[in-house]
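Got a structure here, written out as structure tokens. Questions coming.
With one protein chain removed, the remaining protein chains of the complex are shown where they sit.
Showing chain A:
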Amino acid sequence: MGNSSSLLTQYDLEDLQNHTNHLFSQREIVSLYERFCALDRTGKGFISADEFMGVPEFAVNPLCQRLLKMLEGLNFKEFIALLSAFSARATQQDKINFIFRVYDTDANGKVTASDILQVLRDLSGSFLSDKQRELVLNQALEQAGYTKDSALTTEDFSKVLGNLKMEVEVPVD
């Protein structure tokens, strides 16, 4: 596995950098490629849901099932494009878009109250009742000037979320 980095040519690296809008340095891409190969244990060219769940720190995440739907079966190029939202160089808009995608499961560009409730269900499990979740959400929506029938767009998300700190450092040696 240690030699997998040498399988990426300079051409590949530049291509990958362009694909991710230069949000990752070449060294970071090499490091991510090694990680990708390590997770893809059977060398299929993508990481299966089962292999992702083999990482305990990921498997205990309340949103892991939701994220799996986005991550499962991605090839390396798509994989780093998705993760680029977590780069320190990514813009606020990149990060907002990523969060929006997590909510917007049907990808229609709108997040409704029921979309948000589903995420809240993932986050709180059996520790909040459906009623409590609805109550909380309605309260919060009204406070922010929306109603329970509003459909939020990415612009709304930018307005509500404001400045986000969502960064993960890629270890390079």
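The rule is short, and it goes like this: a contact is a pair of C-beta atoms (placed from the backbone, for glycine too) under 8 Å apart; a residue touches a chain by one contact, two chains touch by 3 or more; residues count from 1.
As a convention for this text, contacts and distances are computed from a predicted model.
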{"item": "Candidate names \"Alpha-1,3-glucosyltransferase\", \"Centromere protein N\", \"Phospholipid/glycerol acyltransferase domain-containing protein\" or \"Dynactin subunit 4\"; UniProt protein name, chain not shown", "value": "\"Phospholipid/glycerol acyltransferase domain-containing protein\""}
{"item": "Touch list for chain A against the chain that is not drawn", "value": "1-4, 7-9, 11-12, 15, 32, 35, 37-45, 52-53, 55-64, 67, 71, 75-77, 83, 86, 95, 98-99, 102-103, 116, 119-120, 123-128, 132, 135-137, 139-141, 143-144, 146, 157, 160-162, 164-168, 170-171"}
